[in-house]
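As structure tokens, the structure follows; a few thoughts come after it.
A single protein chain has been omitted from the complex, and every remaining protein chain is retained in its original position.
== chain A ==
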Amino acid sequence: MKKILLVDDSMTMLMSMEGVLKRAGFDVKTATDGNKALALIDSYAPDLVITDLNMPGMDGIELIKKIKQNASMRFKPILMLTTESQESKKVEAKSAGATGWLVKPVSPTDLTSVIKKVLPGS
């Protein structure tokens, strides 16, 4: 089963996405901030990370950069959650190492179809 790590400071977002992904047959873990996410990376070794952009403390871009420093995560896809008004952030995230982005609010079909695209074999 493919493993997905969700990072968002909003419990609401986490709950909604976790539900959708679990129903779609993924193994899901969640973290409410960047540090917790980083702590989980080693033990959980996710196949895909989905992170929010705006988070207190460490923001999404910084988190992506840190994840990419982890040797085992270098080729793993990372999706970033944004809202439509942050075009420049998408570019920034892409250059930080994100594979793509999801625009909030994410519909379940979007979520699963995008994941199918970035996560071969899912």
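In this section, a residue touches a chain if its C-beta (ideal position, glycine included) is under 8 Å from a C-beta of that chain, and two chains touch if they have at least 3 such contacts; residues count from 1.
The criterion applied here is as follows: contacts and distances are computed from a predicted model.
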Absent chain [UniProt protein name; select from "Lipoprotein", "Heme exporter protein B", "histidine kinase" or "Tol-Pal system protein TolB"]: "histidine kinase"
Residues of chain A in contact with the chain not shown: 9-13, 15-16, 33, 35-36, 38-39, 42, 48, 52, 54-56, 68-72, 74-78, 81, 83-85, 87, 94, 97-101, 103-105, 116-118, 120
